[in-house]
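All protein chains but one are shown in place.
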Amino acid sequence: MSEPLLSVRHLSTEFIMPEGKVARALEDVCFDVFPGQTIGLVGESGCGKTTTLMSVMRLLPSNGRIVNGQVKFNGKDLLALSEPEMRGYRWKEMAIVFQGAMNALNPVMKVGDQIREAILLHDLMDRDAAEKRVGELLEMVGIARTRRDQYPHQYSGGMRQRAMIAMALACSPDLLFADEPTTALDVMIQAQVLELLRDIQKALGLAVVLVTHDLGVVAEVCDSVVVMYGGKVAEYGTADHIYNHASHPYTQRLLASFPDLNRPADTLASIPGTPPRLTDLPNGCRFHPRCNVKVKECETVNPKLITISEGHYAACHLCKGQETQFA
Amino acid sequence: MSRRDYLLRKLGFSLMTVLIVLVINFVLFRILPGDPVRAVIGRNVRISPQVQQALRVQFGLDKPVFPDQFIDTLGQWAQGNLGISWSQRQPVANILIAKLGNTLLLIGLGQILSIFFGVILGLLAGWKRKTPIDVGALTFSLIAWATPTFWLGIILLAAGSTWLGLPTGGIVSPANVSKPLYTVIPDVARHLALPTLTLTILYLGEYMLIMRSSILEVLNEDYILTAKAKGMSHWQVLMRHALKNAMLPVVTLIALNLGFTVSGAIYIEAVFSYDGLGKLFQDALTKQDYPLLQGAFLLLAVSVILANMLADILYTYLDPRVKAN
Partner (left out) sequence: MHNLTEFWRTFRRNKLGLLGGFLILTALLAAIFAPLLTPYHPTDVIRDANGIGMTFAPPSAHGPLGTDDAGRDVWSELVYGARISLTVGFLAGFIAMFVGSLFGITAGYFGGWIDNLLMRVTDVLLVIPDLPLMLVLVATLRQMQLNVSPLVIIILVIGLLYWTSTARLIRSQVLTIKERQFVARARAIGAGNAHIVRKHILPQIMPLIVANTVLTISTAILVESGLAFLGLGDPTKPSWGTMLNFAFDRNAVTNGAWWFYLPPGLAIVWVSLGCVLLGNVLEEMLNPRLTTHHLEGDENMISIAAGQGSD
């Protein structure tokens, strides 16, 4: 296998809350993204999916900081870069499509201008060439070129999402982060946007990190899956590993709680309890308060990621496997 | 609703307000004593009852007040005939026009400076939130709000004339009174310094506050994060994305402030004996020169209403979302 495009190792992020409390938003997060691969980052609300993206792109708010870890992009550790150097990576090497693109686009600027701005910002071409590219990008996502001069509020929700995708591709990045790109849309549009993402990815050879809480979407498009819980990676492996050989109790419960046409309706089960407050994490495994198969050790020792099989890892004391040394 | 409908609605509202002002003006000044005939020929002229009656007929004062006299009066106002001032024995309209420029100069300068500095300080305060700069700016605004306009003027007058030798009043030195203003600019500037400073200090606080809270709100929006993700520096984000959005409430504030600025001008012109509409207004009040008072009120009120309307129109062109409302 080739070298990973993005390699995240032991990433840990904290936020300082009002009144001085510290929220441990990410702990020891590890995963790889290979060129052209699609990775799904799944978990419940507040589990740290978005924070992971923000940490990798170093776009944390002022009270957030990365306290540990390495983020290597094409071998270069992004966390060691200065801010101006990091800016050179943003959008050019890795871009992000935010969820609910309603306000992600500046309401008083024309859509075309915003896309063009991204191109000109990184000095990729002159103004005229950039203008042409804007047209190409819009067409690529299925928006008429003539709509270039319109404002975001004149686009429908789905169109705005697609415009954001067009903008994200403006500098031909190698990696695309998509943060819940379909959550705010209705089902029909969701399908369209997903298909668009897949087509673009195939055409451009992009790697995509898809953040979502929708396991169905992940099953459709992702090569690998990272399941997160309470700021940690619970399980990580290929789609086959996760869906057919789920090892972490949380993953298993998650899969069970998802409606499946092949299962009788009464087997739908939700996971009792709520995700932990990141300022007040339980000792030991973060999932143990809601776990129905826990043992004594789970309450005191935080499990590390162990290798269950080639490319399949889980952080659970009950899983049999070797201790992983994530380099 | 479309922009056109929105503008038409604003226009309609402004016209209705002007009409109300006209009615108020008419009614109030009918209550004020003084035979309307007197209003035209002056208070101290002696005339016999027959002549008075003949004049009444001539001026249409024997007709019913509503609607005849009202319409007549409106007609006169429309032609620029605002009566004759009792204290100055001149047509009111002429007096007003002569002083209008002075007040516009003062208010205009004061507003421009307070907007300029207020916006910059607000930007700074919002960006460097919770730092001493921010806290200092907030404290300043608060105290400025609680300070009476005229009192600040008095203090600056005292301080400025004692320590800086600035003039204590008027718009030009006595030697330059009859010269056109543009020929004696340094003198005008010296006289304008303190009054303008007073206005600027007072209104700066408001603009700073609005800009600050506007910037804070804008900086929290998603598109700011998008801009940063695109690789823009903080400064670029501020200038290219945040500023335009944050300025919109400032424009609204300018419109809202117009009425208060006029009030402020009345106080400041009183304190600095500045020869503008404000001082005129106050003089007319004390001298009970009702035609002048009425004319000045009409001019001030209608100007503010129209300026408000213009500001509204301007806003619709600045914010593309207004079309969709």
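Just so it is clear, A and B label the chains in written order, and each chain counts residues from 1 on its own.
Going forward, a contact is a pair of C-beta atoms (placed from the backbone, for glycine too) under 8 Å apart; a residue touches a chain by one contact, two chains touch by 3 or more.
These numbers were taken from a predicted model, which means no experiment stands behind them.
Note on the undisplayed chain: of the listed residues B:Met208, B:Leu238 or B:Val271, the one touching it is B:Val271.
From the set A:Gly112, A:Gly237 or A:Pro276, the residue in touch with the chain omitted from the display is A:Pro276, counting the whole complex. Contact with the chain that does not appear here is found for just one residue of B:Phe70, B:Phe140, B:Phe260 or B:Tyr315, B:Phe260. Per the touch definition above, the residue from B:Leu74, B:Ile154, B:Leu197 or B:Leu310 contacting the chain not shown is B:Ile154. Contact between chain B and the absent chain runs through residues 13-14, 16-17, 20-21, 24, 28-29, 31-33, 142-143, 145-152, 154-155, 157-158, 162, 168, 213, 216-217, 219-220, 256, 258-260, 262-263, 266-267, 270-271, 281-282, 285-286, 288, 293-294, 296-297, 300-301, 304-305, 308.
The rule is simple: only the chains that are shown with their structure count from here on.
The distance from the centre of chain A to the centre of chain B, with each centre set as the mean of the Cα atoms, comes to 55 Å. Chain B meets chain A in the complex at residues 221-223, 225-233, 240-241, 244-245, 248, 318-321, 324.
Against chain B, the residues of chain A that register as touching in their complex are 57, 59, 83-84, 87-92, 95-96, 98, 100, 102-109, 117-118, 121-122, 151, 153-154, 164.
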